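Read the structure below first, then the notes.
Every protein chain of the complex appears in place save one, which is left out.
Letters are used for the chains, namely A, B and C, taken in the order the chains are written, and counting of residues starts over at 1 for each.
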């Protein structure tokens, strides 16, 4: 390392994207005219020049070993002159000039275990996070939830038969790494007990004022325990957000008995038709039941099925619920409405029904 | 007084309303079938029995002398067998069985100076408050504003030619005695300087902790001045709400130089079509210019005219603005958009445009 | 009567113009009342100086009552001695603001004898306002009022005078008897109305249907708004009649329906009542053709208030539907629970709506013993800051 110190490169930034653009894209860059949907996972973009670009989209677990990535590279070589891209939802896109190769590519992908689909009004890949694979904050695993849910929703990925796009996301704690808070269906890991306080460790690794200030509800107070400067948590004021733990390792929230999963629905990001909006609480708590989280899978599939059956064309989850109303959403899905559904944070009052608009 | 102590009546409550219902109403109570609009200020309610009740509505200044009320009583005797009612917006309603008397009644009302109208899609009477006539909090006069504005909008009262109902209200301070906060157009008296503190008086008449607690922004602090326990106001934190003055007479806000009027638009109360909603700031400040407040009159008339010209049938002020967007509202009315229009109170963030929905 | 002339050049300007003039009213009263005369003088001074001339309140009232009178003193009594005191009495109006000419005259006579002869018909809360008199006149006025069958309304931290829309007396849409409920509540709570014992004011307004002609959702702590549960009553012939008479039913009715739950095929109007939110619009436009359903009652909503202190609040749904027969009992039961909780936990000058926002709706529901239902919210929470009660839940499992 030291030998090459003078040549050490820094701040070079990422490679320029142009190096990675297939020639057909370079030729028609910014000059695409329209696109057509050919089949689930397959679309065709037509340029002003008349040239056509075929995209085949395949699902991926996102967590990929180098061995698998090399197989993807091989397919790119075989079908796309070595060009390939990933999408903002972690799917893999193969960019073809020759439509006659599409079916062969699909077969090869199938053989490798990569489903083709995720376009148009299908469920696309699940945006998700680290979970027990790599994060200290996780109240649940992310990859395992995604796998369990997508096994059950596989046909919804390979078919474009939903009323509109349906975006799923999983986050393993309230930090919500990913657009969980604006998803059609979000699965969110939750802690439900206050942090344990490691009084021995805390004074050594944490700054008390920072810890006290970290709590959104003011539940943390400085306190002396056995002569040590540490903190206490007023349990009734804690809503288990974990922000204290983020700033102070001596306040872990993990709890195998009480951690679990909540389900949120009706968020969206696009500005299409209605404005972007947050997902709303559907199910406050389901148990962590690895390896396959059957309760979560069942709940998500149920919500998707009810939506698929009742929503009108081009109605996203939230737009559909807008039309039918939340009471009917709870009725149709059989989900009980509880005290937890009623907001009690800062803007709570604005979520109350301040009208007589009611359906019976 | 003392002589009749034994007979002193209390807690008898108001007279029973049945005593005051005309016979035709008693006969058809709860059995009205539908109504028809006959002319501005005149409507006909048809009962299941086939009986018809004619209502003639007249505007009133609300502030009435006993002499005038007696004249109203005389008209009630002459045309309605002595029955008369007032509306929730301070209009007077004459209830007739015989439609042939309507025109005579209208003439008599005209002669007394009471305009007939205010029904259907007219501007009705202005809900308002005490102002300089009777309240200590007033930043402006209420009755004078109403008179000035309604003189200018008179034809809008006597004609039903607006797209929808248009409800005006005036309140003389932020206490908003009246549905000012949910009016199509609201005129609101505002203070714009912090309270003066009468340090001599304050310790005698106010409880310091109550005063400190009264301030929504925490601008008030206990302080000692010349050995007296009193308070100080941090001027930058004060937004002139007057709540301190309500609890403590030693903190008046009245200021002839800086008090004035703000204008708010687009609120509504009914659940018809859209949900009830608050009025939004249109004009942050216009000067107090008695006796006729020309700036206020001009601004209100302008807003009404623009609305009348551009709104579609059955669009209340707020519903019209929903459709055209606020940028266009400001453009059409020529009102400048300023820093004051952007909310900075508790729920401010929720009023920011969190979308790309834009019109150019 | 002093016949000294006061010059009021500014106020005189407000006698001009077509709208009836309050200045004319004050002058009219001033012919017989020195109080009204000095009011005119003081008001002219306010118009000159652009500032009010009333001092901050003062506690006055009639014996045994804590409310019903607003104390008021001039800050220029030396100039206008007849309004040195100028207290207002709030007289409880008859439900629906119906009167006989006889009753009006009785009120006028009492007030001419004891006060300024000026009134507000009516105040924003609904009372008959007797505008301005001296402290000594309060008790005699009250005595004559009660003899005539009238009583005072509320002020201060009490239940305020309830009010009601005209309802079944003249409106075809009243889903319950607003006048009766308003009267019954007023009578039931005479003590709460006259003897302030709450943390702050509490207002009740009764509207017969979602048009809410007494602005209850914006101005009442308890808003009682009529509604129906079954289908809109529809008369197809009358629909056809409206159309024949020129109604653009597609543009003005179907496309203005907020849920778009209606269809018009050129001949027949179809309402998908399951999706209807009972907004009233279509009924408002075609009263002869459409009517509220037959299963009637009211929604109970809680919490409206003006901005001070925590920002304005509109009432929100607490009980989505109470059948008309059960309305009075349900309201009583609800009020007793709400008031009990508010009495105990409400802070000084905290309205019920603010209390709910402070403790959280779910805790409030617990306290008053109501189950949460989705009708209470426009949507469930969107933040994940949930106060889970783990022990309870686990014992449930």
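Here, a residue touches a chain if its C-beta (ideal position, glycine included) is under 8 Å from a C-beta of that chain, and two chains touch if they have at least 3 such contacts.
Remember, predicted model here, so these are calculated numbers, not experimental data.
The hidden chain makes contact, of the residues A:160, A:184 or A:259, with A:259. Even with one chain removed from view, chain C keeps its contact list with that chain: residues 255, 260, 307, 311-312, 382-385. On the side of chain A, touch with the chain left out of the figure occurs at residues 1, 4, 8-17, 19-21, 25, 29-30, 32-36, 45, 53, 55, 59-70, 72-74, 76-77, 82-88, 90, 92, 95, 113-115, 127-129, 131-138, 141, 143-144, 146-148, 150-151, 154, 157, 174-182, 210, 214, 216, 241-243, 245-247, 249, 252, 254-256, 259, 269-274, 276, 278, 288, 290-292, 313-314, 345-347. Within chain B, the residues in touch with the undisplayed chain are 174, 176, 181, 188, 190, 192-193, 216-217, 236, 239-241, 258, 262, 264, 266-267, 278-282, 284-285, 323-327, 329-330, 337-345, 348-349, 351-360.
As a convention for this text, only the chains that are shown with their structure count from here on.
Sorting all chain pairs by how many C-beta pairs they have in contact places B-C at the top. If you average the Cα atoms of chain A and of chain B, the two centres end up 49 Å apart.
Chain B and chain C have Cα centroids lying 12 Å from one another. In chain A, the residues that touch at least two other chains are 354-357.
Shown for chain C are the residues that touch two or more other chains, namely 210, 212, 217, 225, 258, 277-279, 314.
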